[in-house]
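Got a structure for you, questions after.
Complex shown without one protein chain; remaining protein chains in place.
Chains here go by letter, A, B and C, matching the order in which they are written, and residues are numbered from 1 within each.
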Amino acid sequence: MTGFLLAAAGFVLAMVALGLVRILRGPGNADRLMAAQLMGTGGIATLLLLGAATDVPATRDAALTLALLAIFATVAFVKGIPAADDPDRTQESE
Amino acid sequence: MSLVLDVFSIAAICAGAFFFLAGTAGLLRFPDALTRLHALTKADNLGLGLVVLGLLPRAGGVLPALKLIAIWLLVLLASAIVSQLIGRAARRESRLQ
Amino acid sequence: MTSVTLFGLLGALLVGLGLFGLLVHPHPLRKILSFNLLGGGVFLFFGVVARRGAGAGLGGDPVPQALVITGLVVAFAATALAVVLLLRLFQESGSATLRTDAPAGKDAGGAADH
Partner (left out) sequence: MSWTLALEAGLAALVLGVAVWTLSVRQTFAAVVAFVVYGLALTLVWVRLSALDVALTEAAIGSGLTGVLLLGAAARLRATEADAVAERPGAGVRAAAAALAALVALALAAALLYLPEPAHTLAPAAMAELPATGMRNAVTGVLMAYRAADTLLEKVVVLISLIGVWSLAQDKLWGGRPGLLHHADPDGALAFLARRLPPVGIVAGIYIAWLGADQPGGAFPGGTIIAAMWLLAMMAGVTDAPPISRRWLRLVLVAGPAVFLAVGFSGFFTAGAFLAYPVAYAKALIVVIEVGMVLTIAATLGLLMAGPPERSDKP
């Protein structure tokens, strides 16, 4: 079972790491944020699986911390999008 | 009994991992921001949810299990609202292009 | 290769990468970012030293781990101060360049002729 949990942790981590290619390709900042959001959720899942595999209950607290800070960071990033656009685009006019 | 629980864990975690696979595939392959967002929320809600479900029997008590569920609920709440915000930002960006 | 060696080499590489970024990136904000990257490598090195000292029922030597926690907080405080200094420089001079020969007191936002 330990081997299975470790393998599952590795698989989830590999999947979200692949998703990071979206940060490279963009094209928009919204796409980059989605990849970061997926990485956050995947990171939480990986932490929980790792913790179960190695029997370290404290990883659940690390996952809790990560979940709360990920929400905070994502909200801050979404709010930063209009101002942090490509410099060659015009400012939003709404 | 423990065999049944192990099988349950393995099945749920495999299903969760599948949704992470699907979410990543969607994020990479879907044509525009809003469809990608659709794929992402599946990984967020179902992927993590199924992984948490699979880990519940191994949590070693009611309180740790409740903590796992609380983490999932937090991510669920955040994902519901953040994906709205990301969707709005994506629409704004596509209009600027 | 053990995980200690693996992560130790990773820490060394991260320090090198961060140092390179710190030296070649002209924009001060990218320098601050590189410096934080470098810091991650240094902390990782401490973590590896702590992991080698596992014993007495602990997964690692708690003294270097406590130092890293202190270091993380101080690094954040230093980063916050550096960022505010940079923003103030931009507010005063209208540009964020660190060049000493940059034309001082130009009109705000007009540093396009560099």
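The definition used in the following text is that a residue touches a chain if its C-beta (ideal position, glycine included) is under 8 Å from a C-beta of that chain, and two chains touch if they have at least 3 such contacts.
Everything numeric in this text was worked out from a predicted model, so none of it was measured.
The chain not displayed here makes contact, within the full complex, with A, B, C.
Mapped onto chain C, the footprint of the missing chain covers residues 1, 3, 5-21, 23-27, 29-30, 32-34, 36-37, 40, 43-45, 47-63, 65-70, 72-81, 83-88, 90, 95-97, 99, 109, 111-112, 114. One chain is missing from the display, and on chain A it is touched by residues 3, 6-7, 9-10, 13-14, 17, 20, 23-24, 26, 29, 32-33, 35-36, 39-40, 43, 46-47, 50-51, 56-59, 61-62, 64-66, 68-73, 75-77, 79-80, 83-87.
By the touch rule set out above, chain B reaches the unshown chain at residues 74, 77-78, 81, 84-85.
Just so we're on the same page, only the chains that are shown with their structure count from here on.
Chain A and chain C have centres, each the mean of its CA atoms, that are 22 Å apart. Distance from the chain B centre to the chain C centre is 32 Å, each centre being the mean of its Cα atoms. Along chain B, no residue makes contact with two or more other chains.
Multi-chain contact residues of chain C, defined as those touching 2 or more other chains: none present.
Of all residues in chain A, only 1, 4-5, 8, 11-12, 15-16, 18-19, 21-22, 28-31, 33-35, 37-38, 41-42, 44-45, 48-49, 52, 57, 60, 63-64, 67-68, 70-71, 74-75, 78, 81-82, 85, 89-90, 92, 94 touch chain B in the complex they form. By the touch criterion stated above, chain B contacts chain A in their complex at residues 6, 9-10, 13-14, 16-17, 20-21, 23-24, 27-28, 33, 36-37, 40, 43-44, 47-48, 51-52, 55, 58, 60, 64, 67-68, 70-71, 74-75, 78-79, 82-83, 85-87, 89-90, 92-94, 96-97.
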